[in-house]
Structure formats: C-alpha cells, structure tokens
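All protein chains but one are shown in place.
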Amino acid sequence: MLSIAGIANSIHQWLNETFSSGWATLLEFVLVGILVISFFAFLGLVLVFMERKVSAYMQLRVGPNRVGYKGLAQTLADTIKLVVKEGLTPDGADKFLFNFAPFLVLIASMLLMAPIAFAKDFQIWDINIGVLYITAISSISVIGVLMAGWSSNNKYSLLGAMRSGAQIVSYELSAGLAIMTIVILAGSIRLSDIIASQENGWWIFKGHIPAIIAFVIYIIAVTAETNRAPFDLAEAESELTAGFHTEYSGMKFALFFLSEYVNIFIVCAIGATLFLGGWMPLHIGHWEGFNHIMDFIPSSLWFMGKTFFLIFLIMWFRWTFPRLRIDQLLNLEWKYLLPISLFNLLLVTFIALMGWYF
Amino acid sequence: MLEEIGTTEQGDLVINIGPQHPSTHGVLHLVITLNGETIKKVEPHLGYIHRSIEKMCESLTYRQFIYSTSRMDYLSAHINNHGCALAVEQGLGIEIPPRARAIRVLLSELTRLASHQLWWGAMAMDVGAITPFFHAFREREMINDIMEETCGARLTMNYMVPGGVMFDLHPNFVTRTKDFLRFFRSKFNEYDELVTNNIIFQERMKGVGVLSSADAISYGCTGPVARASGVSSDIRKIAPYEGYDQLQFAEAIQSGGDCFARYLVRMQEMRESLAIIDQLIDTIPDGEFQAKTKAVLKLPKGEYYSRVETARGEFGVYIISEGATTPYRMKFRSPGFSNLSALDHMSRGSKIGDLVAIMGSLDLVIPDIDR
Partner (left out) sequence: MMSHEEIKSLILNYSPEAVCDESGPWLQVSIQSTDWLPLAEALRNHSQLQFDYLFCLTGVDWKTHLSVVYHLTSKVFGHTVVVKVKIDDRINPVVETVSNIWRTAELHEREAYDLFGIRFNSHPDLRRLFLTDEWVGWPLRKDYEDPINMIKL
C-alpha cells in the first residue's frame, strides 16, 4: 500500500544505493531541512487561513473570499505583503537582540518538529527521550519572547514580555505534569512507544478519569503556553496594543506570527500523540469489522485529523472567551491547576501500579 | 508634556495610554503611573478633538445649533438633539404635539438601545472577547436601518427641530421596529449566555473599579455609572420630560458599584427600553408631527436649562439668552466628562487589565468629553 513511510523508505534506499552512506545521511539531512521549512511555511498559510475562517463563521462574517479560489490565496498575498514591507528597527533598541529574537522563537518551534510522528513509521527523529526533549525545547521560546520585549525599548513590549515570562514558566509545570501522566501509563518517554501502547485504545479512553483530567489540564496549559486567548496577556491587544511584538514589522513580525501558529500545531500534535493515539486509528474493543474499516483510513490522515480537531478547539477558545487578568492567570495555575495535576499524578501512579487501566 | 513621560523618582513606570490605543475608543490620552502592573495614578489629557462647540453655538441660530450636538456624543445623537430642542421649547414656551412626543421618545429609546449594544460589544472586546462585538453589530444594524429610513441618516440623525420632529415617520417604521423587537428579544439571551454568564468575564468585572455611592455623587457621575452605585439618577424618573412619567418602566439600579454592576445596569436598561418601545409602538397618536413655530426663533432674555437622560447619563443644555436670534452663552453638561473624572479614583491600585475594564464600563465617548 502506498504510504508516506513507504515513500520515505524508498528514497532512503535509493540514496543509500546511489551514494556512500555518509553522503546519503547528509543528503537526507538537507532533504529533511527543506521539508521542515516548507512544511512550516505551508502550515502557516493553512492555519492562518483556518483561523480567519473559523473566527469569521463565529462572528457572522464570511472571512477572506476574494483572493484566489474562495479566498485560499489570501494568506499568500498577506505573506508577500509582509515580505516586501520594510522591517523597522526602533531607535534605542538593542539591535542584535531585536533582530535575533524572532529567529530564536522560530528555531525553537522548528526543533520541536523532530520527534513528532506524522504517520505510521514516519518520524524525523525517534529520540529515546522524546517527551523530555519536547518539554525542554519548548521552554526556549520564552527566551525569544523576553529578548524581543526587552530589546524593543518600548514599555508596552517590556510589560508584555514580563507577563509572557511569568505565564510560560508557570504553565510549563502543568503541561509537563499532564504529559507525565501519560508517561506513567505508557511506561516510556519515547514517543513511538507511547503511540504503540495505544494500539488497543487511546489513553484518553483507557486511562480513566486521570487521563481526562490530564487532557483538560494539558489543553489549558498549552493554550497559555502558546499565548493564545484567553491567555494572550503577552499580546493583550486591548491593554498593551500588541505586547512583546509591538515594535516589530515586516518579515520579523511575520516570523513571530508564523511561530505562534506553528507552536499551536506542535502542541496540538503532541496532545494528539499522547492522548488521542497519534496516528493510531480508532479501535473499539472487539468490533473487528469496525476496527478493520478504521484501518483503511491512512495513518497520516488520522494524525492530521486529530491534530486539527485540537487546533479547532483552541481556536474556538480564542473566539469565545474573554481574557484573564495577570493575577487571575497566575492564581489559576498555582492555586488550581498545579495542585490538581500533582494530585492527578499521584492518582495515575496508583492506577498504573494496580494495573486498573485497560 | 512628553518630557515627563518616563520613570518617576521612585522608579515607577509612566506609560501613555493613547491618544491612539485600541481600548480608549477614540483619542483619549491617559498618562498612567505604574508600579509593576499596579496602577498608582491615572491622569487624563484631553482636548485632542476639542472643537469648542460651545463657542460655535454662540454664532449659530436656535435652529442650527441643535445639529452640532449630534457630533458630541455621537452614539446618543438623537437624545442630545432632544435635550437642545427641549431647552429651546422651554424658552419659546411652546407645547409640542403628542405625535411628535411619541416619535421623539421612540427614537430616543432606539438610540439608547443602539448605544448600549455598541457598548456591550466594546465592553466584551475590552476584556478580550472579540466575537460579541459582531453579534452586537448585527442588531445595531437593524436600528440603524430603521433610523436611516425615517431620518435619512444612520448615526447623526439630526431629526429634531424646535417644536417637534423634522418629518413624519416612514410608513415602514412600525413594522420594522416590531421586527427588530422580536429579533432582538430572541437574541438577547445569547448576550447573557455568551458574556454575562461567562466565568472569566465575571471574574474580570466583579469587584473591579468599585465606586461608592457617596463618591459617585461627589464625582458627579450620572447614568449607569451612578445607578450601579445605588444612586437614583435617571432623569426620566427624577425630572420626567416628554411624557416619560406616563410610561411604565423601572429605573435600573444596582448596589455593587463595580464594573459588573455597571454592566448589569446597562443590560437591564436595554430591557426597559424595549418595554418603553413596546408601550408606544402601537399607540403612536395621529396628528401633527411639528408645532407651528416662527421661521426665525428668538428666545426671550433669560436662562434655560434642560436635562435629558442619554445612554451615558445626564445631558444638560444651559442656554443664556439676551433676546437675540443666537444664544449669548451655551453650555453643554456632558455625562462623559464627569464620569471620566472618577476614573483615577476608581482605578488606583488595580491592574492595567482592570483599567481597560473600568474604561469600558464607563462607556466613554471622547467627543462627548472634549466637546
């Protein structure tokens, strides 16, 4: 059967037959790099378009519908506009940090692409400490945001960056603990193992109540971590105009914008991998016929479907909820989410020890 | 002015909010002093759109000056005009026909509804929810269409003349208003579901920007701001004009004094306005829509003061006449100006996010403040 993994394997074989193994690995690096960057750009286009359409339908509007077929080329046109726009660097800004910050944010999200399994046996780097790698790398982006806010020499940016720093550092804890629940259930921190452990059912179904609690906490925490409404305090349009990227324009702004959307994709992809079985099709107990039909749907579609469902969920939040205040935001994390997730961790450990999950 | 922007000696951060800022809803300029995220002082700098309408009015006739007041509180344009017309009629000593009265009240209440709808959307947007804005505009659009048919304009209606209204109602007015009432009633619960009952929204509004009733009176607050602090200040009740005393409606009063109380007051006012329109829409009297007046109006020497309740509070028109065709001195007491003066008092010690919520709950319209 034609699958993405099959294509990847045949390319791998062909490269190894044609070149020496060293060259073949190098060429594969280049190929993967090109793929990641173009996938990045493509994701940006798709997600921005999706956001605009989703928000439009929630707001009784039509959304972009003029450029290209049904407005599909709208984001492309926007990108061209942003590319040709002058990138201003304000007077008194720390030039190096100011220009470096968007790239740092972007690189951090690009690195996170590595351990994600896009389809069956299709993964850039199946690192044995996958979950640890994800939690570690995702913390880097906050440095970029802080750099951007501080170096802009603008008080709005500074306030936004400080808010963002406090917020991301706090919510990382809950997100990490929510991930830990699944690690305990699956017994491995390698992502492919976690997916394999969900062959007979996704963790959100198998893991009883603790898994559902962990899933809810995970979604809340990553919404905060990606600076999305209702936790968009770092940008808080009505308070800080644009927060940490107030002074950015042109392509540098576009990079921040892009990394925001790619971050959403990544956290949703990880959520889908951990809780919803990644590329695993939906299997229900002993319904052989049903399970067989589900197997016919390609694994990449399963993965993308779950990821985009979660993305839609996060967009839905954004267009319905008002924003929290900074003290409420931190109260929510430190007084509610963190104790709940710690307790949840204890609960899930107990369940795992007793073997009460399916 | 700009030299003082920076940090203070105590290391507090001084920030300009405005004149161009998403949540000042106009060209309001606030200089706020911050200690971290906590506000220590808010100082409004006004005048970015000061046009000195009061001075202009001194060279406009009594028929002309009414329309310059539409440009003050443009969301209550019709009610502003109403106040001016009442002051002139008080000076001329004329009775206006019952039909004109009904039309004026109907359109005033529609204006109030439209204004509160816009406020509702903007309020939600200030605390970070963007979607309600569009929902509010769907209903507001219907009111604007009704206004457009009858008055020929959507925002600054200029429909008032001393002695009545300029034209008769459009034949479609009654049916379209009824359609609107039906539609708006069906959607009003959505407002509550989407915003009022939202836990985040309530958290953002409750206990924020508390104004005690004594302070509300001392700062001269009127309208929903005063009523949320438990001060009875509805001019339609305490000094009824244009037959409001014959209509059945309740004055919306809350006792909390916080942003959420102000929110609830406005939500209830919308319901009361709907009730007023309900009572009038089927019983608009027949007859003249304008009293007979002279072509050139001259007010006898004296002083005339009229008060009306706009969507923002008490709007006063103070005319000093020397017997000429133009006023000698004209003063507009605008509700937003006094409400703004309480902003500093209300927002000290709260966070930046609260300041935005408080400004939203004050429902400031900047041309009304700057005049």
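Chains here go by letter, A and B, matching the order in which they are written, and residues are numbered from 1 within each.
Just so it is clear, a contact is a pair of C-beta atoms (placed from the backbone, for glycine too) under 8 Å apart; a residue touches a chain by one contact, two chains touch by 3 or more.
Remember, predicted model here, so these are calculated numbers, not experimental data.
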Displayed partners of the chain not shown (whole complex): B
Full-complex contact with the absent chain, from B:D12, B:E139 or B:E314: B:E314
Which residue of B:T175, B:N197 or B:S218 touches the chain not shown here: B:S218
Contact with the hidden chain (one of B:V210, B:L340 or B:V365): B:L340
Options B:K40, B:R154 or B:R329, residue touching the unrepresented chain: B:R329
Residues in subunit B touching the chain absent from view: 1, 46-47, 50, 52, 54-55, 59-60, 214-215, 217-222, 231-233, 238, 302-303, 305, 314, 316, 318, 320, 329, 331, 333, 337-338, 340-342, 345, 370
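In this section, only the chains that are shown with their structure count from here on.
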Where subunit A and subunit B are represented by their mean Cα positions, the distance between them in whole Å: 45
Contact footprint of subunit B on subunit A as seen in their complex: 55, 58-61, 155-156, 159, 163, 229-230, 232-233, 236-241, 319-328
Subunit A-touching residues of subunit B, taken from the complex the two chains share: 13, 15, 21-23, 37, 124-131, 133-135, 138, 194-195, 198, 200-201, 203-204, 351-356
